[in-house]
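Removed: one protein chain of the complex. Kept in place: all other protein chains.
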Amino acid sequence: MARIGVFLCHCGSNIAGAVNILEVAEAAKRLPHVVHVEDNKFTCSDPGQASIQKAITEHNLNRVVIGACSPRMHESTFRRTVAGVGLNPYLLEIANIREHCSWVHPGQVEEATAKAIELVRKAVARVAWQEPLTPKQVGITRRALVIGGGIAGIQASLDIADAGYEVVLVEREPSIGGHMAQLDKTFPTLDCSACILTPKMTMVGQHANIKLMSYSEVEDVSGYIGNFQVKIKNKSRYIDVNKCTGCGECARVCPVELNSEFDENMGKRKATYIPFPQAIPNKYTIDKRGYPPCRVACPAGVNAQGYIALISQGKFKEALEVLRRTMPFAGVCGRVCTHPCEQECERGKVDQPVAIRTLKRFMADYELKAGREKAAPVERTKEGKVAIVGSGPAGLACAYDLVRQGYLVTVFDSAPEAGGLLRYGIPEYRLPKEVLSNEISYIQELGAEIKTNTPVKNLTEIFNGGYKAIFLGTGAGMSQKMGIPGENTPGVLHSLDFLRQVNFGVKVNLGSKAAIIGGGNAAVDAARIARRLGVSEITVVYRRSRAEMPAIPSEIEEMEHEGIKIHFLAAPVKVLSKDNRVKGIQCIRMELGEPDASGRRRPMPVKGSEFTLDVDNVIIAVGQGVDKAMLAEDLAYTDWGTLSVDPVTLQTNIDGVFAGGDVVSGPADVIAAVAAGKEAAISMDRYLRGIDMQEGRPETVKRVTEVSKDVVRPIARHSMPTLELEKRKGFDEVELGFDEKTAIAEAQRCLNCAVCSECRECEKVCEAQAIDHEMQDKISEEDVGAIVVATGATPLDLTQFSIYGGGVYPDVVSSLQLERMMNAAGPTGGEVVRPSNGAHPKEVVFISCVGSRDPRTGSGYCSKVCCMYMAKEAIMIKEHYPEAHSYIIYTDARGPGGKIFEDFLIRAEKAGTTYMRGQIDSVARQDGRLSVSGQDFLTNEAFNIPADLVVLATGLMPNRDVAKLFQTIHISYDAKNYLLQAHPKLRPVETAVDGIYIGGCAVAPTDVPESVAQGSAAAEYVLKLFSQEAIEAEPMTSVVDITKCAGCLLCRQVCPFQAIEAETLRDGRTVASINESVCKGCGICVVACRPGAIKLRGFSDQQVLAEVMAL
Amino acid sequence: MDMELIQQIRDKARNLLEEGTVEGIIGYERASDGVTARPFFAYEPPAAERLIFDETCTHNLVKYLLDKKGKKMAVVVKPCDSRAINLLLNEGQIERDKVFIIGVGCPGIVETSWNYKSETLQKRCRSCQLSSPLVYDFLAGGEFERQAEEETYSDIAEAEAESLANRREFWQEQFGRCIRCYACRQVCPGCYCPVCFAEQLEPLWVGIRIAPEENELWQTMRSFHLAGRCVGCNECERVCPVDIPLSLLNRKLEKDVKELFAFQAGLDPEEPPPFATFKKEEKLEFGE
Partner (left out) sequence: MTENYKPKVIGFLCNWCSYAGADVAGTSRMKYPPNIRIIRVPCSGRVDPLFVLKCFQNGADGVLISGCHPGDCHYTDGNYHARRRFALLRDFLDYLGIDKKRLRVEWVSASEGQRFAEMVSDFTAELTKLGPRSKV
């Protein structure tokens, strides 16, 4: 039988001033089960609490209702009160008659009193249904996690570690130190920031109790106070920190330079870097952001950024080495590749893509001119013998990879010389034989044997010869016939046969007029060769329009430049002959209809539009096919007549036989063949070693997505010099390539999308052998009992404030940029200079409240530190440059926090700084200086100050992406992403979540002394927790009544914490079962349960319904 | 009556019983008025001869599977009933390998009453989009094609078009007649809770007295518990002794669930029901 006591609080006049407490008391007396009612001036005070205890004992109360402030305020207080006299602390209910009543309904005593009565009645109804609850005692993991390595996090870590407990300190950047490390001097003492910070940083680095995880981020947090499980991503530095000595050789040779974030874009750093000299840990980090778009676009995965970065430094030999890691065809592909990389090149979004293909060619030409050293043969380390049929690009690329892995490789080709279509298809003026032969020799020097004039008729012979795996790169060497009448007339040639003959050196007799049928590269090559063989009138007949023509655009351009015409939208109907020789060709006009299977619009003949071209020769270049009769074996072919292979492993239907290139894909480009050869090499190596060929393929690559283009000046792409038209009689190369100077200039246009280009020069110079480019991100799992969040804040980006010239004029800088200049270890060596001309400024204007106190631009809050640091910076400038003068245009000049702060502002003024209270209208350029115009509020006059340097005191905002982290941890934050405290006055370093503490700028803008204080305060809460024997787990969890459970398990599906499992009872029934330790008490499952089998203790249906019905 | 179809059912049923594949058949037989149909349980092979199937077979026999747990049973199932099977599979109330489903294609069921069989198709059949059961082990009568009207929920749209006051009055009147016999709940395959929320004492959601507001609570909450679960067999409306238009409640929720969550009950036993899941990005008109 419930015996309820009701205790009403006046809270001084906070409640009593708006609510008639005595009336509420009278009403309470009449409520069911209420046996005692009293009121108190201050219930939470000692006498107030004692009174409750006395009443419980005297009147034998077994339930307590307190009408007072919010339960979020004092529920725990009063729970302890009742527990003090032996009453279960959960048999207590609080009616919120202050925050929800007296404080929000002032001057409406009647209504507020009626409401208070109802709230008390509701609480009484609820508490009658409350059961006693006993919290479980749970152990505490006495380790702490600190997130954020700025001064607040550092202080918290040191305090906890010094007390003897282990701390895991997670910092996102490669070094701890935060923004304090960027400062030159600190106010008000003008201590050198590094001098006071670095000893603490060193202590953190060396402390036996601190596990420092730099360059890491928290990925997931689960659990509850005393028992958190945390997952931390340790980002890969590509450098083993245990081996790195910090010698700096890697940075010296690194070709990639970018703006240094630590120096606020005033200085540069390399892709491998230590952010600042006193960094902890003092180890290098390689900033690699994924694969650059060029590398991802290349079917063969060539690392273009790698070699381009080295070319830009004049390291041509090393650049060629980078390419040769992937494939050997610098000269070949540098001339004929279709360059998909250039399509994806991010530079193309600024002006034009980098001339990647031509730069590749440059490396090859440079080496060839200087004389290539013979390559050293690769040591045979593998057992197997590998045969490659066909020495085109696919076969050669496959051979190249396998011979380098230590296999014995033999390449067979029926032709007299190796190269396939590279030699017998592509004409000399595009790809000189000398270049091709040089690169084939390279492969042979490595140890691959090439047997020319050796056709392969069947594969069994090859296997019998001891070869264990075979690659077929036999190409699509059969010219496709058109199937028109007269195709076999002498004078009609098919393109591949024509090209072959010319490249063989056979003399081909052509007349003076020729028609070339087709629009691909073979057609264009045939046309341009015909020109060089003396044919004067050449017409290319293509059945679609220019937009659909598949040949390389630069080739089409050069062809037209050479005077060859193109007849679009026409197709041949029949070959006209006389005396068994070609006389002409009858064509018909076409128009484009609906798209066909390839997606291109289908050409349809226009009835009655026939016309005739008088020609002596017709060269047909409409396609290439695979010669199925080439091999004896029963290989599987696709519907298109090409070899059928597994799309991942490239194995044919015969075990151990692989294929790639045109023979599989149909006519395609060289780089696709190279890619296929390389892919097959992977398969063949795995096949020979007997391991799974499918695993991990195709490889997933992380393509860089965001490439900043802010600081890029447009520079046009350097154009390819070409041979003058008059000189193009013979087969001399038409494209001439870049010279050294042009190559370096063009390479410098590269944006270095991935930052680290994987050129691997660093590996060569690292004596400690600490570099590992294959390193992967790791996930660490840590168990901790408490978490401190000190993720800090960052000043707003000054480019947002173009009205003050931020991001517009180089002489408008942010305060942090000025700090970096003032710092002796900074980008200007401690000299404060005008970025525009490097001169010392005479007049400096500081603009305060840039993005602070203005909800439109920033947080709307005061950033607290700016008034002090502007004074500091003005004092420092005066100290360095006595002739310089500073203005500080302020809104309010505050020196908060004690008299030395106020004194500091006065000191700045005494040093000659002019303080002007006013507002800035604009900053403009005038006579080579800046002109700052505004209104002086004290004199009411407009002003116009000529300045050399303008410094913006940009406001502080929480660090980027913190909202996501806070959501992961389940702590509350406001609309500007600042953390919310448990109570803004009395609990400033706690959050609403037990066990998670906060401090520093992540909560609100603070200066260094306050951050230190808050860091220590947070540590104190952690230590307080750890000093307890055990903690009580929240007993308000859910439980299933199996007599009502239907086993539908909808609850299991909705539980966010996976706290619910299916359980089979002895009678075979399935019911739901809730794990008390994991249950967080949200109650989603209670609602999902239709029969109402789940009870959330403390918020049961009975209790809530009782509240509803009492109203 | 399609004797060929019926013979197939009888033969299959006899066969299943003879071979001991199932312990019993749940099917239809002729009711004692000689005109309409009633549920029938055959446990011995000769009893299979009593099975029939025609346009009077309105009952959703799937309901009977719920208390047969552990025994393997065969059940005769129309397309709408097969959705109930999928629902119960999804909710773990029946095991697939404990049920042998004799499916029949359905041309539609007519309105019937004692000793009377009309020519009019039941409301629910007119816009039913299924002609064959969605799940079965044996399909009596083979593949079946049927033309159906498009489902436009015109009945619901008509009800929605009434003014708020009219709607209130209408439903007060409908709910006023409810005698809390719970026939609707008893016949519904989706209602299988060991203890119904309406029969709890702690907390007492609804009392048993017949008062409009209690009735309203019962009707509204039962419909809501079936939201995203009702398969539209409409047996509830048929068995209501006081003619409450329950289809207007259930179909309204069916329509809304379809529009809001793109989900319909009983079509796929694997698909998670709408209240088991959510989409973070969905905007459901709440001051987002």
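Which chain is which? They are A and B, in the order written, and residues in each are numbered from 1.
We adopt the following convention: a residue touches a chain if its C-beta (ideal position, glycine included) is under 8 Å from a C-beta of that chain, and two chains touch if they have at least 3 such contacts.
Just so you know, these numbers come straight off a predicted model, no measurement behind them.
Among A:S13, A:T245, A:S536 or A:S972, only A:S972 touches the chain left out of the display. Although one chain is not drawn, the whole complex shows that of A:P32, A:P47, A:P106 or A:G563 it is A:P106 that touches it.
Listed by residue number, the positions of chain B touching the unshown chain are 159-160, 164-172, 197, 205, 213, 216-217, 220-221, 223-224, 227, 252-253, 256-257, 260-261, 274-275, 278, 280, 282, 284-288.
In the full complex, chain A contacts the hidden chain through residues 70-73, 96, 98-101, 103-106, 108, 111-112, 114-115, 118-119, 122, 967, 970, 972, 974-975, 980, 992-993, 1036, 1054, 1056-1057, 1080-1084, 1086-1088, 1096, 1099, 1101, 1104-1105, 1107-1109, 1111.
The working rule: only the chains that are shown with their structure count from here on.
Per the touch definition, chain B reaches chain A in the complex via residues 69-70, 91-93, 192-197, 200, 202-203, 205, 225, 272-273, 275-277.
Put simply, chain A touches chain B in their complex at residues 1043-1050, 1053-1054, 1068, 1070, 1088, 1090-1093, 1101-1102, 1105-1106.
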